[in-house]
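Structure provided below as structure tokens; questions to follow.
Up next is chain A:
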Amino acid sequence: MEILQYIFGGIITFLLAFVVGMTFGGTRRKIIARIQNRYGPPIYQNFIDAFKLFSKTSAVHHGAMHYMGPAFLMVSSVVSLMFIPILRDGGWFPNLNFHGDLIFLLYMMVFGSLGMALGAGQTGNPNSAIGVTRGLAQMVGYEIPWIMALVAMMIQFHTTSITGLMDVQLQSGTWNLFASPFAFVAAILASLGMFRYAPFNIVGAPAELASGPASENGGKYLFTMMSSHSVFAFVKLTLFADLFLGGAGNLVELLIKTFLLYMIPVLYGVVNPRYRTEQAVRWFWGWPTVFGIIAIAYAVWST
Partner candidate 1 sequence: MNVIFLILILFLVGAIVTAFAGKWSSLLQDGLFILAVTIPAVLFFTQVEMNQLVGWTRGGIHLELGLTPFSYFFAILVLLLGVASAIYSVGFMHGKARKSYYYFNYLLTIMAMLGILFSRDFISFFVFWEIMTWASYLMVVMNGTRTQEIGIKYFVFSAIGAYAMLMAIVLIHAQTGNFLIQDFIDTYPSLAHGRQILIPILLLVGFSVKAAVMPLHVWAPGSYAYSPMSFTSVFSGALSKMGIYGMVIVFVTLLSHLPEGGLIRDIIAWMGAMTAVIATLWAIAQDDARKLLAYSSVGQLGYIVIAVAIGTPMAMLAGLFMAFMHGLFKGALFMVVGAVEKQTGTTDFTKVTGLIRKMPWTFLTALISIIALAGIPPLGGFIGKWMLYESLILSDHYLLVIVAFFSSTAAFLYAYKFLFGFFLGQEEEEWADVKEAPITMLIPMLALAVGSILLGAFPQLILKPINNGLISLGFSDSYGKLWETSTLFNEWGDKVVLQPIIYAIMGVFLTTLAFTYFRNRKRTRYVSTKDISTSGEIPLAHENLTFKENFFQPFLRAVEPVMKKQIDWYYREFGAGLEAIFNFTRRIYSGNGQTYALYAVIFLIVLLLLNGNLFGQ
Partner candidate 2 sequence: MVGSPVLFVAIPLLAAFLIPLMGMIWKEFVRIIPGLVLAYMLVLSVSLIIYIQSHGTIVEVISGWGPPVGINLVFSPFSGALTTLMTFLGLLVWLYSHKFKRNVDYEPAKKYFILLMLMVTGSVGMVLTGDLFNMFVFIEIVSISGYGLTSFFVRRDSAEAAFKFLLMGAFASSFLLIGIMIIYTQLGTLNMAEIAQRMPQMDYHMKVFSLIFILVAIGVEAETFPLNGWAPDVYTQAPGPISAAMSGIVVKAAVYANIRIIYTMYDLQGAYEYLLIIGLITFIVAETAALKQERLKRMLAYSSIGQMGLAMIAFGIGTKEGVYAALFLMFSHAIIKSLLFFSGSYLVYNKTSKYIKHVNGMGKYLPITAFLFTLGAFAIIGLPPFMGFWSKLALLSAAADSNLVILVAVILVVSIVEAVYYLRVVNRIFFFKKRANTKPEKPTINAMIAMLSLAAIVLVIGFYPDLVTGLIERAADDLMDKGRYIGEILSKN
Partner candidate 3 sequence: MEKYLDILEIAIYGSAVALILIGLYGALTKKSLIKIVLGLSIMDSGIHLMMIALGYLKGGTAPIFSKGFENSADQMVDPIPQALVLTAIVIGFGVTAVALSLVIRLYRHHDTLRIDEIKNLKW
């Protein structure tokens, strides 16, 4: 029966993440449009796109890995989702909350990129491969401040589990945003790269690479990829909220917190041009890493 409970909880959580992720994505498009002085698509435009892709039938495929690429991506987002407490105090399905920790999550989160890259590789489209190499390079860039932030948290609060970190915030009454501010800054700066919005969108580079790794995918493949991206966005936002903003007691709180967090990369992206890959990598190894080091120093000092 436990299995059924997991499956049911998983599906519900997935739907929640899907809806929230899609909506946020639509909002972003709208905001960008408005800032660029356009009218922009409606907020629900993403749903329409997804529905359209979902109902399309693919005529061609490029082989086994081509199929598996989106599946890998989906595994990464959904399994990560399962390990993240959506609401604190078990206010939502616990899923697999107690079975993994931060380091596990780190690896789970990069799993998708690699799987996707494999799928993109088999298509034989040079644009995909170029996009993949850029994406992987950028990932090495932002993982450094990101892991620094996480390690700083682990040092400071003596736990590597996400629920543990949430409990710490509950007990002390302060958010980690204030308890370890530098870690928060480093993590947020790293998150700019994770979302791959401008200025770090050279991976997809719609203009010249035809959206990079995704370029050979349409129909169901693209739908799978799109939904897993949305879920993944939700995963990241929820994780940030859990780690730094004390988690959320109910869904409304969760939505507000995640939306605010989401605005950071979105707004940063709107006002910035695009970096080249090596610039992006070096950018991440600049100030974000410095903040990361300060965060660790602060954590060591404060314990």
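Candidate selection criterion: all candidates are chains of the complex that A comes from, given by their letters.
Going forward, a contact is a pair of C-beta atoms (placed from the backbone, for glycine too) under 8 Å apart; a residue touches a chain by one contact, two chains touch by 3 or more; residues count from 1.
These figures come from a predicted structure and were not determined experimentally.
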All of these sit in the same complex as chain A, but only one touches it there. Which of 1, 2 or 3 is it? 1
Per the contact definition, I'd like the list of chain A residues that touch candidate 1 in the complex. 3, 6-7, 10, 57-65, 67-68, 70-72, 74-75, 78-79, 82, 96, 98-101, 103-104, 106-108, 110-111, 113-114, 117-118, 121-127, 129-130, 132-134, 136-137, 139-141, 143-144, 147-148, 151, 154-155, 158-161, 164, 210, 215-216, 219-221, 224, 276-278, 281-282, 285, 292, 296, 300
